[in-house]
Every structure is written in C-alpha cells, then in structure tokens.
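Here the complex is missing a single protein chain, while all its other protein chains stay put.
After this line comes chain A, so read on.
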Amino acid sequence: MSTPKTLFDKVWDEHVIRQVKDGPDVLFIDRHFIHEVTSPVAFLGLESRGASVLFSGRTFATADHNTPTLNQHLPVADPLSANQLAALERNATHYGISHWGLGHQKNGIVHVVGPENGITLPGMTIVCGDSHTSTHGAFGAIAFGIGTSEVEMVLATQCIMQPKPKKMRITVNGKVGKAVLPKDVILYIISQTSASGATGYFVEYAGEVFENMSMEGRMTVCNMTIEMGARGGMIAPDETTLNYLKGRDLSPKGEQWDKLVPYWQTLKTDEGATFDLDLTFDAADIEPQITYGTNPGLGTGVTHQIPMADAVKDGSASYKKSLQYMGFAENESMLGKPVDFVFLGSCTNGRIEDFRAFASIVKGRQKADHITAWLVPGSHVVEKQIKDEGILDILTQAGFELRQPGCSACLAMNEDKIPAGKYAVSTSNRNFEGRQGPGARTLLASPLVAAAAAVTGVVTDPRQLI
C-alpha cells in the first residue's frame, strides 16, 4: 500500500520533471493562458534572449483587462490600451498561438473562457499572468497566477520553477441558508482566516457545501482563494465536473474522453492523507456577506456591525486607515449604507448563474434612480445566454442595460472607473484602495446582495427581497 496522498500531491508530483537540489521543483505546465497586460514584456524578453515559444499549442491568448465594454466594434479609444491589444495579436500571430481578441465570438475574461470552452481540465497544471488563475482549481487542476518573468519562462520552456507549497484543507459542512451564494461562502472563509491567513499554502475545499455546489460556484470559491494569500484552491473532480465538461468545444471527445475519465476518478485525496492545516466551518454560520474595509478579509454578515479594531487580525493603525478610506467607523451597521454604483461581472461573478441570481431579485422591481449599474458578462458566450434565457428582458424592464464582456470595473483598466469617493457594491474580488478607480470605495458582495443594492439604493439584506 503506497502512502496516502492528497489531491494536490497527486497532481503536483505528476508534473515534476526535476527536483533541484536545495531548490524549487521544475514543474511542467499543461496550459498557459495569456492576456494583453502581463504578456508584452515577456515576449520582448523572449526576443532579446533569442528564444522562441516551445509549445505554442499549449498557450491560449484572450484580450480582457483593457477592453472597452461599450462599442467594441469601434477602434479602442485609449492609445495605450490599443497598443497592448495590438501587441497581443501580433505576438500570438507571430508564434502561432490561438488568440481570441476583441470582437472574436469566443472573447471574454480569461478565467471565464478557459472553463466554458473545455480548455481547463482536471489534473492539469495551469498558469497565467493573473492571480485569479486560481479559478481553474475548481476542476481539480493546480492553477495559479505568475509574474511576467514567469510568463516568459513558460513561453520559452513550458515549465516553471516553484517550491512545493504547504497544504491546507478547508471543510464546510452543512447546508447554506437562504440567499447564501458561493461568493458568501468564500467571503466568509476569508473574513475568518484574514487576507494573509493562507499564505504559503495551497487549499483543498472539502465537505458537503462544495460537493453540492455547481461548477460555476466552485469557480467563484477557487477564484477568491488567492484573497486569503493562498497560491490557489482546488476541488476534487466529480460527476458535477464531468457533466460540466462533457461536450464543450475543446473538451476531449470520444475515445480520448473515455480514457481520461478513469484517470480523473483517481484525482481525490486518499483516506489518511494529511494536511499541514485543517480548518472546518459550519455552513449554518454563513449569511449573505459584505466587505467594509480595503482588503477582502475585512468583511462580515450583511446584518452585522463593522467590528471594533481589536476584533480584527489586521494591525489597529492599518485597520483605522482602512475605515477612514471607506468613510466608515467602528460599530456602524452595514445595512442601509448608501450606494452609488453596482458592478455585476468579473472573473469571480460574471457567469450565467450570477446573472440569473441578479435577475431573480430585480425581476418586477426597478433600478433605484441614483444607482449607476454596470452589468458586464464574463464572455460573449455568457452574453448570448443572457439574451437566450430572457434575462436581458428582465434586466431591461427593470431599467438596467447590459454591457459587453471584459474585466471592466473589477480593476478599472478600461473606461469603467468608479469616481473618487463613490460607493460601489461589486461582485468582483478586490476592495483595495483605488482598485475600481482612484478614490473609489468598494463593497464586495454576491450577485444577490448587488441586486438588492441596485433596486433599493442602499446596502440591503437580499433575504428581505426573496
């Protein structure tokens, strides 16, 4: 009997080509996603070294961070953004890399289009120059974000050099309550562990809550695992995973599929395998969440008060600076806080289930007059689903408009910036100072909490509207 292994060990160990003495592992990378922002300097580096792309078929390019969400048929107005988009297209063409640029029917956010097209598969190693690459861990892949030097490294050698992280398991048992979405589950976990609580670890999620969760929900959870400092998160593939993948455009087909299924079924943590840290939470403790501070760990149940400084893990000075930036004070109630903007979208919550959830609350209601709402699908595929399912009609009747796909106001690299001092309830992943525009104040929340804010104009408990 061999030593019991965790899911993470199995996938990691299978990809190690060489263990450097007193050094990192040389890890083979199955899939490499690139986008316009973190790749141009990597390609320049490649050229200056006289190197080339080793396996162009293992790399996929999409444009997302900079792309406008209106009038995508027109030339991109910002010359710097246009320049980056052109560089991606030029590099992809030159090296024979598949490229879903602006206007392509498959275009969208890298972490949305990878899974929805069957490029992401269980047992893979996946990297991208974007920290939310952790999203793909939902499929039982080891997926993590890298820097531009590493993008160059993977282009040139299809490998990366990494010390093996420690392992953490997060188990959530029980059933989640009414109006509690996967976003609430992960915001709750981050609030309990803090923004640095999982640094140095790779997380596996286990327990009833994740077993019963949809693939899109699992992606939301793995997506935000990086926000507690972890390198990534993963969930063992199961029937839900295979049902999601079967028949997708680039998923394996026929005999190849049949061969992979038995392998994929081995991808789970063995009985008796150990973790460096094991955390357990009870689903009953999780209510719809909202953040009040300037890192994703500073969040709480929507009906709660903002904690006192001594109750949080961040240092008191940093905490007070955070509340000052937000214009909030200790012990204030989050319910009823005025909101100016609502953003539905991003690689965290720009999928069809998120739009269905949002529509479930706004149906038959009207957008609050003073709210500016940016509803941004994660991809053209999601955009089409929104139209086909009649969700667009519901949104339109409630006074909302749909924009075109991209990262948009999540990181505000395009025109979609929240103005200084304004409050935004956002389904995105980061509430850092200035993240959604210089001076912008972000409250992270689920699509249901965002919808409740969009129709009432203030922070509202979505359970009151269901």
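Quick note on the criterion: a residue touches a chain if its C-beta (ideal position, glycine included) is under 8 Å from a C-beta of that chain, and two chains touch if they have at least 3 such contacts; residues count from 1.
Rule of thumb we're sticking to: contacts and distances are computed from a predicted model.
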- According to its UniProt entry, is the unseen chain "3-isopropylmalate dehydratase small subunit", "NADH-quinone oxidoreductase subunit D", "aminomethyltransferase" or "Peptide/nickel transport system permease protein"? "3-isopropylmalate dehydratase small subunit"
- Query: Out of A:Leu411, A:Val425, A:Leu443 or A:Val459, which is the one that touches the chain we can't see?
  - Reply: A:Leu411
- Query: Given the contact definition stated above, which residue among A:Gly147, A:Gly247, A:Gly336 or A:Gly390 touches the chain not shown here?
  - Reply: A:Gly147
- Message: So one chain is hidden, and I want to know which residue out of A:Met161, A:Leu242, A:Ala309 or A:Leu465 touches that hidden chain in the complete assembly.
- Response: A:Met161
- Go through chain A and note every residue touching the omitted chain. 17-18, 20-24, 26, 28, 30, 37-38, 40-41, 44-45, 49, 51, 54-55, 65-66, 78, 80-81, 83-84, 87, 121, 123-124, 129-131, 144-150, 152-153, 156-163, 165, 195-196, 199-200, 229, 231, 252, 259-260, 263, 295, 314-315, 317-318, 321, 411-413, 420, 430, 432-435, 438-439
